[in-house]
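With one protein chain held back, the other chains of the complex are shown just where they sit.
Labels for the chains are A and B, by order of writing; each one numbers its residues from 1.
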Amino acid sequence: MNLDFVFRIAGIGIIVTVISQLLSRAGRDDMAMLATLSGLVIVLMMVVNMISDFFNTIRTIFAL
Amino acid sequence: MGTRVALSVCVVLGCALCGRALADAARRRAAALKGIAEGLRVLKIHMTGMLEPVQCALLSAKCPLFAVVADGMGEGRSAAEAWQAARAPAMRRGGPAEALTESDARVLDALFDRLGQSGRAEQGALLAGTLRDVEALWDEAAKRSAETGRLYTSLGFLIGMMIALIVV
Partner (left out) sequence: MAIADRLQKLLPGDAARLLEAHAGRLTQIRLRAERPVQVAGCGFEAVGETPLAAGALRRALAALMEYSLYARQQDLDEGFFTLDDGSRVGVCGRMHAEGGRLRMEEVGSACIRVARPVPGCAREIAALMDGGDGLRSTLLASLPGMGKTTLLRDLARSLSARGYCVAVADERHEIAACRQGVPTLDVGLRTDVMDGCPRGEAIGRMIRAMAPQVIVADEIGGAADAAALADAARCGVAVAASAHAGSFGELMGRVCMRSILRSGALQRVVLLGERPGHVIEVWRLKDGEGGSAWERA
């Protein structure tokens, strides 16, 4: 398990939350929404390989 | 490890500075309005105090925008005509009024339309009124510029940290 990876994703999550808060307080709610979605997309892209490996592993374990 | 830290710091700072640069337009508008307010103060002294003709007074005010209008008056035009001719080029990229908005320019329209065309008391009132308007605009622009500056700098900083986390 790559702990470094987990910390990165946690860090990104925190930063995206702060950005979103900053933007909504400045009155730019649409930008805040965009920032949240972008953060989600970035994290998903980072973990997509791991998810794909995870599903492969499930498949081999259960021989689907 | 050390290089990674150094690289992260560079990325973060770089993004913060980018953010500040984006907020530059608001800062330049506030600076331009401040320059115009100072020019108006000197113009009032030269016009109503020393009774200098409009063209001389505009040159003495040491404001780049007023200097453009003064040059335009050189061909025997009134202040209003000179401003109408110089307005569009001045508000384009690179001109002295580049950072001003349309509502800022309307205040200047009202000023130049009546500059030099009435007696001393009326001119004094015109200049004082315009100075009040410009100072109000400047206050608003300065506040907005400070806010935008803070916002964009923080955003830049945070995005920099994110990039550093992802990449480094």
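The criterion applied here is as follows: a residue touches a chain if its C-beta (ideal position, glycine included) is under 8 Å from a C-beta of that chain, and two chains touch if they have at least 3 such contacts.
Computed from a predicted structure; not experimentally measured.
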Report summary line: For the chain not shown, touching visible partners are B
Query raised in the report: For the chain left off this view, which of B:15, B:37 or B:54 is in contact with it?
Result: B:54
**Report entry** Sole residue of B:73, B:86, B:100 or B:131 that reaches the chain not shown, by the stated touch rule
**Finding:** B:73
Query raised in the report: In the full complex, which residues of subunit B touch the absent chain?
Result: 47-48, 51-55, 57, 73, 76, 78-79, 115-120, 122-123
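Heads up, the rule we're going with is that only the chains that are shown with their structure count from here on.
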Report task. Please compute the C-alpha centroid of subunit A, do the same for subunit B, then give the distance between them in whole Å. Result -> 43
Report summary line: The answer for subunit A against subunit B in the complex is residues 8, 11-12, 15-16, 18-19, 22-23, 26, 39, 42, 46
Query raised in the report: What residues of subunit B sit close enough to touch subunit A in their complex?
Result: 147, 151, 154-155, 158-159, 161-162, 165-166
